[in-house]
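Here it is, the structure, as structure tokens.
As you look at this complex, bear in mind that one protein chain is not there, while each of the others sits in place.
Order as written gives the chain letters A, B and C; numbering starts at 1 within each chain.
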């Protein structure tokens, strides 16, 4: 019997396909198209301490085989989120990964404490691709020290056995270095990759198309960057689980990320083109893995690294 | 009268469309399709000190709206290059930009001395996206110190007035920081961007598709990254000329890079899909600039940065 | 406005007709049961570009008309302006080809419980959803006057059967090539007075909706409009399509136009925001 299940840190998932943070709303919107429980898990939109309007519009620009977004972490804040969104998700029989985002190290600490007690949560994804308001708006994930500080704050506050997945930005010189840093700070797993910083200039107005000027590039265009980042990090830290994402739109794409070293795969932008993308990818991936003779997902993880 | 010409450092070009290094062979191959002199200039393939076989094949993988390459700087070495390729280019009436690449700081120094005396050369593009053999193979362009050292070596050896364009890698945490460093080291201009590091895993063999495992991502997929990098660097260093490149395949794309801050634009991958790409882009860009009421290319450079 | 239509499904819809009408393409799709759930103002999201396309996002199109004959035999018609990559691709599809369609999506126009006097205002292809609305309003005993505006005659979409369904039709074009020269906002105030209008329904460019909101406010009448914000998903999961809307509690929030819209109360939309977050918006900084 083929074993499709997978693990991230100490958490087990029935299958390795999850949604990507910020690409599945609160879950409810997607549940109209398929039962959420058919996925390995739902990763919720990164939630902050306070309600947040996000950035002004336009917030998106389509690009060749991808898109830019600058949502700016719009959301209701952790309290309303735990009050309104989580209880509904808990009724769906789906594994929940809560994504949190902070503007200060203290934010991360408080968020971790608030989430600690919530039942039915499989893991915490810590989005550290956020501007650090205490350090000239520099993104936490871009520097080893600030990345470490954010993850340490979460680890200290969440307790010892709760799986923490640190989500890294690809916009760094040495992603394996950052990965090593956050793992030593207490992360059990790594989410790779967040969007790549980009810009589109509207040639009619001759100004940046997005109101926020720059935005995050996602979709198939960045898949080679994701595969590379996962491969490099898995090579450096073979025992740390990776939740891979970046441009996955079919089962073959998901397999690439798994062969590179991901234990599970999040589907983001593909859902915008097809609400059923994640479930379809799940079925395709299962068929491919079986067809290739793997006995389990685990066997395929990092398989591209094998010696000749 | 519309003035289509542009400048990079102290060098003037009749129009702002050039080829991209490594994407136009020795020039001869393209001259079969159009007169090279119709372009603003030809940027030659990065040349090293010694003959170089480059990497093993497969050297390329197509990706969504882009491609990976790992040519590994195959070439005849500077002496044969100056003996065989340059004399022919000199007969073509086209502005020549010679691209050099080294494995050590000393390589850059020697290359600069060899190129110094060559007539008809408009500028030197210094490709510092090369592994530094003296520093664990780390890429020069990825660290401010090594980037500075390479450019200083070139500046010292090439003489004071010869335009040096430092070509940077986007695979860094702070490209404006690297740009500032190389400008203070003596670069007159910046070439932005080199390819983005990526990987494709072949799902049949379940190994990296390229023999060299990782490769450089180019083509429309990375255009938003190029626009962003050019915008950031132009904002930080508004008086330094930028030769922009990355995914330009039509006149509108070229305009995006110019509005972001590029004084000239190199066309790379687009030439593989269409040998006439560069000349076509030149005509399209000219028509668009005139149509929008610009009096010169210079007026459009960085126009997206204007205040409201 | 009625709340989001949560009967949306994803289907491959076959094109049964594709006719050029002025500057537009009128395209009919065979959609099975989807047609049964359509309410005026709903839209569909189409995949564009076919397999191997570099366009990864859907395009939203207002439903011009939907017909349900029972027995899984439904049809949805759209009016498409070939503009950029996506719309041009759809417009050039041949009869018999299939296009992935999600629908019906979004909120719909609210229908008055009592017979009322309605003014329907459409800009360009924005007239599309108004004809279906007009039919419903007429069937409820409402009087329907219509104003259609565009830059030029070719861009006025007003099919014969549509015209027949309204009590009066006024056309404006900016170049004067059809109807009155000018903009819809030039003729609306007089029409409101003449016909003692109770409610305005509108669909078209955001600038037009803003102008109508101002007129409706001055005249003190209700204005429901279908907005058009750039949408990545159309189903409420991406948060790209938001705009600032004042709630009944007086608080401005960034609402998704694909789920809390496209039909919204004109007066509640903070039109002046343009590329900013209005001061005082919930969660603003």
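As a working rule, a residue touches a chain if its C-beta (ideal position, glycine included) is under 8 Å from a C-beta of that chain, and two chains touch if they have at least 3 such contacts.
Keep in mind it's a predicted model, so treat the numbers as computed, not measured.
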For the chain not shown, touching visible partners are A, B, C
Which of B:40, B:64, B:144 or B:198 touches the chain that is not shown?
B:64
For the full complex, which residue in B:29, B:79, B:106 or B:145 touches the chain that was left out?
B:29
Residue, one of B:220, B:244 or B:261, that touches the chain absent here
B:220
Take the complete complex as the reference. Which residues in chain B touch the chain that isn't displayed?
22-25, 29-30, 32-33, 45, 50-60, 62, 64-67, 69, 71, 74-77, 211, 219-220, 249, 269-276
Omitted-chain footprint on chain A covers residues 64-65, 220
On chain C, where is the contact patch with the chain that was removed from view?
49, 51-55, 85, 89
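Keep in mind that, in the parts below, only the chains that are shown with their structure count from here on.
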A student comparing B-C to A-C should find more C-beta pairs in contact for A-C
Just curious, how far off is chain B from chain A if you go by their C-alpha centres, in Å?
34
Which positions in chain C touch two or more other chains at once?
54
Which parts of chain A, given as residue numbers and ranges, touch two or more other chains?
64-66, 219-220
